[in-house]
Structure formats: C-alpha cells, structure tokens
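Partial complex: the chains shown occupy the same locations as in the complete assembly.
The chains carry the letters A and B, assigned in the order they are written, with residues numbered from 1 in each.
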C-alpha cells in the first residue's frame, strides 16, 4: 500500500470529521476532538516536541492516518528530515520491524510535503 | 484511505473465506469460523448487544474489515446512528485517538448502508 497524497488525506479527513461531529449522539466524540486540539499546544513542552511525541506514538500503534497528520504538523513546526529519521529510529526500535512498512509510507508522504508545500516557508 | 463499499466488501470477504475453507490443513481455521458464527447468536445477551460488543472490540483493535462486518450486522439488528455514535465514543476513549481514522471510515461505511440498504426495513 502506498501513502496517500497530503491534499487527498486532508480532504477526506475534514469531510469525515464533519460527519462525525454532525451525527446524533456525538457528545463523547466531540469532547475527544476538543482534547485532541489542545493537547499539542505549547506548554511546558513546545509544540514541535509534542508533535514528535504524537508521531512516534502513532507509529508504534501502526496508525497510518495518524502518522500522516503528525507529519504535516511536524513539517509545519520545522522538524528536519534528520530529526524525523531519529524519531523513526526510536519508533522502529521500540515498536519493532512491524513499524517498517509504516515508515516506508511515512517517508513517501514526507517527500510529498517537502515537494508540494515548500511555499509555506520551511526548507 | 477511504472505506470500501458494502457490496465490494461482502464479495471479497466471501470469496476469500471460501478459499481459506477449501485449502488443505484448514482444520483450525474452520473451527474458528464455526465459533465465530455461534458467538453472536442471542443468549443471555441479545444479538444487538453482542454485535455492538463485536464492533467496539474491532475498533480498539483497529481492524477495518472487522468493523465493516459488524456495522452490517449492527445495521441489520436495528442499531440507530445515535447508539452507534455512543459505541464509537467508548471505543475512541478506551482505545485512544488512533481509533479516530477507523471511525472516519466507519461513518462513511455506515452512510453507504443507510443509503443502499434501506429497503431491508431499517430507518
């Protein structure tokens, strides 16, 4: 399985999140989305560190879409490819070689970000 | 990744299950399929409750195809969208935000069921 393109990922993610938030009985899902929004805001730890924590935990739990999301946020927070690879290293060590296929899709997705979004100012 | 359509899901599922059941050395797989068939039958708990248990456990274990299957069975057992959303809430709370992408595909698949199968009598 190949990685999705960032724009396709964003479009599907937004459309379905809207459906979830519009459905009856959404109280708990709404709260979880709210907590998710504030959890990565800068506090004692800065946003970049928090996004790397979000990425690494998503990798060991083998969640591609979570990985794509945190890659976007890592990109926006100026994580370099070298730093990213060290996050990948720890995730693959702690979580084992079953993380490798997710790492392959992650490196492909990261490539898309580097190519298509360079106008956002990051190197 | 988007959700599959219910009919495509059913067709692939049936075709491959047949292959598994026809292969040499199938004794244990056959038995597991048999237990799976009877586990959701009404007993002390009714079928609807059991299917929601099947759905919630499939969600926290991040198994899309298992989720699709139990969504079909929940639909046939009259689970409403509001009840479904409360199952989603517990699954996302217990299993964490890595369940969210599966919830997105689940809500899409549920939409397909509501649209395409309404002639089975459920609202």
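Here is the rule we use: contacts are C-beta pairs under 8 Å (C-beta built on N, C-alpha and C of every residue); 3 or more make two chains touch, one makes a residue touch a chain.
Note that the structure is a prediction, hence the values are computed from the model and not measured.
Chemist: Given the 2 placed subunits, let me have the overall number of copies in this structure's complex.
Modeler: 6
Throughout what follows, only the chains that are shown with their structure count from here on.
Chemist: Could you grab the centroid distance between subunit A and subunit B? Build each centroid from C-alpha atoms only and quote it in angstrom.
Modeler: Spacing between the chain centres: roughly 27 Å.
Chemist: Considering only the defined contacts, which subunit A positions touch subunit B in the complex?
Modeler: Answer in residue numbers: 1, 4, 12-13, 16-17, 19-20, 23-29, 32, 36, 58, 61-66.
Chemist: Which positions of subunit B touch subunit A when the two form their complex?
Modeler: 1-2, 62, 81-86, 88-90, 92-93, 96-98, 100-101, 103-105, 107-108, 111
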